[in-house]
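The structure's right below; bear with me while I get my questions together.
One protein chain omitted, others in place.
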Amino acid sequence: MTDLLKLSGVHTHIGRYHILQGIDLSVAQGQTTMLLGRNGAGKTTTLRTIMGLWQASRGEISLAGERIESRTTPDIARLGVGYVPESMAVFSDLTVKENLVLAARDGPLDDSQLEWIFGFFPALRRFWLSRAGSLSGGQKQMLSIARAIIEPRKLLLIDEPTKGLAPAIVVALIECLKEIKRKGATILLVEQNFFAARELGDNVLVMDNGTIVHRGDMAALASDVPLQERLLGLSLETHQ
Amino acid sequence: MMILSGDPPKSRVLTLVLIVIILALAATPFLFPGAKALNVAAKICVFAALVASYDLLLGYTGSVSFAHTMFYGIGSYAIAIALYGMGPNWAAIATGIVAGLPLAALLALAIGLFSLRVAAIFFAMITLAVASAFQVLASQLSWLTGGEDGRSFQLPELLRPGTILISKSLFGFEVNGRILTYYLVFATSAVMILALLRVVNSPFGRVLQAIRENRFRAEALGFRTVFHLTYANCLAALVAAGAGILNALWLRYAGPDTSLSFSIMLDILLMVVIGGMGTIYGAIIGAAIFILAQNYLQSLMGVASKAASEAGLPLLPGLLHPDRWLLWLGLLFIASVYFFPTGVVGRLRNAGAKKAGGVSH
Partner (left out) sequence: MTELAATDPLPKPKRDIAPILLPVALAVVTIPLIGSPSTWLTLTAASLAMGMMIFIMASGLTLVFGLMDVLNFGHGAFIAVGAYVATLVLAPFAASVQADSLWVNLAVLAPAALLSMAVSGALGLIVERVLILPVYGQHLKQILMTTGGLIVAEQTLYALWGPQIIPTPLPTSLRGSFIIGDVAIAKYRVLATLIGLAVFIAIQLVLNRTKLGLLIRAGVENREMVEALGYRIRRLFLGVFMTGSALAGLGGVMWALYREQVHASMSDDLTVLIFIVVIIGGLGSIGGCFIGAILVAMVANYGGFLVPKLALVSNILLMVAILMWRPRGLYAVTSR
């Protein structure tokens, strides 16, 4: 199993704040790696640093063997990284179609890829010509994910996709992400919802205070209640 | 230390420069004879206070206002209209002050409250629009303001050049009403600058800086940023109007060119940037450097322009013509923002900190 993404000793400062304090992590090809941790642990900053939206002040980031820590965001995206930010960041003034047209950077929309996406995100077909701003929260999340997978990407960075969504929609969204996984995607997924994490994750990383405090197998963590309580301050049972 | 509100210049060279400037200003009537030197010195005093009040906004709250000359103009016009209408007496001066200062503060309050309701990014543009409307208004209301001609007026007896307070035979130099007026300007400016120094070093000033650094965090900490910013606006407007009053008293005149024009606004911006934003002391340095240059370099430019045209050089005579003073000012301005963003005070303080082996934070 090869590592697609590797961070070693990554530090990130935002203004005067030292957010990431030496991150070492790797994401294996074809696997879904969960990034867990309490609020403010630095999960979002980690994704943004990988994406080049914050500049790492120290350390190395490599994608498929290529160093990317000093590349610009567009260049990193062009290397095949899809990004689904926490805020979803759909272009609300544009239609669903226009959002996807932009996301398909290399050319016209690929029909078979689109059909595949419509298969699990049927709402996108229904609201194809509606303004993205008029979609519901769950639909926006689908659009945001669809944007990331409309073209084949090496790596998907997904930030808290279930945040703020109704439980029924969360369940459906997890099914969709599983489908994307089945297609062989490599995913680094930030998640607060432990249920979702257990369902999706192959591996798990737990962050606290800007460092990785635990790494291992998702299934192992899911079955180890004391470890969960120690790492996350809550257990799977109480959170279900 | 008390008088400086516990915020000394923090650099030996800077302290020295400031002492030289202040002593020179204090002694100008006796050291440098002639009307021009005294005019230059008075202008430095007035602008030091005006620029310091602008620094409260730009340097301490980080908001760019283009309406500062408006408040300066309100002070100037208030005193001019009062003295013009009521005659040269102290009651007129009092009336001008009592009318001008609150008007400036109220207008600042109105702009502040309005701007705070709208997106912050609009502030600079809104102040520019308001200031330009005010300028037009002032030139149109000619029955009140004298229009483009402005208003000339007489000062009360005591402040006139003809009033001899101490005759030459006593100390070897004469102290007349003009010199008394100069010291009035000097002392009032000094008091206003010291007051501003007190303000920025008070807990209120620290909150302003916290807002400048991160408005959301300041809000999260429970500060009512709206209140603080509006209050800072009003304070700055009050001091600006005060400087305007001094300016009019000194010139015995208020008109669009001397108290309202956009180029004064640019002068203020330049002085703040040259002196150093967010330091208050920078205002004194910036005003001194700028006004000395304006008065003495401009004539130098005339000489250079003439020489260039006699030498038959192309383009240079036009570029060096004293009327092109603003061109060089603009270039200097860009260069200062670009290469010299901390201004003279920032540079001197940093140099001092480095020499002392301290970390500049």
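Labels for the chains are A and B, by order of writing; each one numbers its residues from 1.
By our rule, contacts are C-beta pairs under 8 Å (C-beta built on N, C-alpha and C of every residue); 3 or more make two chains touch, one makes a residue touch a chain.
What you are looking at is a predicted structure, and each value in this text was computed from that prediction instead of being measured.
Colleague: Name every displayed chain that the left-out chain is in contact with.
Modeller: Spelled out, the missing chain touches these shown chains: A, B.
Colleague: So one chain is hidden, and I want to know which residue out of B:106, B:133, B:191 or B:221 touches that hidden chain in the complete assembly.
Modeller: Spelled out, the listed residue whose C-beta touches the missing chain is B:133.
Colleague: Looking at the whole complex, which of B:266, B:293 or B:351 touches the chain that is not displayed?
Modeller: Of these options, the touching residue for the absent chain is B:266.
Colleague: Using the definition of touch stated at the top, determine which of A:55, A:136 or A:223 touches the missing chain.
Modeller: A:136
Colleague: Who touches the missing chain here, B:144, B:319 or B:351?
Modeller: Among B:144, B:319 or B:351, only B:319 touches the chain that is not shown.
Colleague: In the complete complex, the non-displayed chain touches which residues of subunit A?
Modeller: Within subunit A, the residues that touch the unshown chain are 51, 53, 72-74, 77-78, 83, 85, 89, 91-94, 98-99, 101-103, 105, 119-123, 126-127, 130-131, 134-136, 138-139, 142, 147, 168-169, 171-173, 175, 179.
Colleague: Where does subunit B touch the missing chain, residue by residue?
Modeller: 58, 62, 64, 114, 117-119, 121-122, 124-126, 128-130, 132-133, 136-137, 140, 262, 266, 269, 273, 315, 318-319, 321, 323-324, 326-327, 329-331, 333-334, 337-338, 341
Criterion: only the chains that are shown with their structure count from here on.
Colleague: Where the CA atoms of subunit A average out and where those of subunit B average out, how many Å apart are those spots?
Modeller: Between these chains, centre-to-centre, one finds 54 Å.
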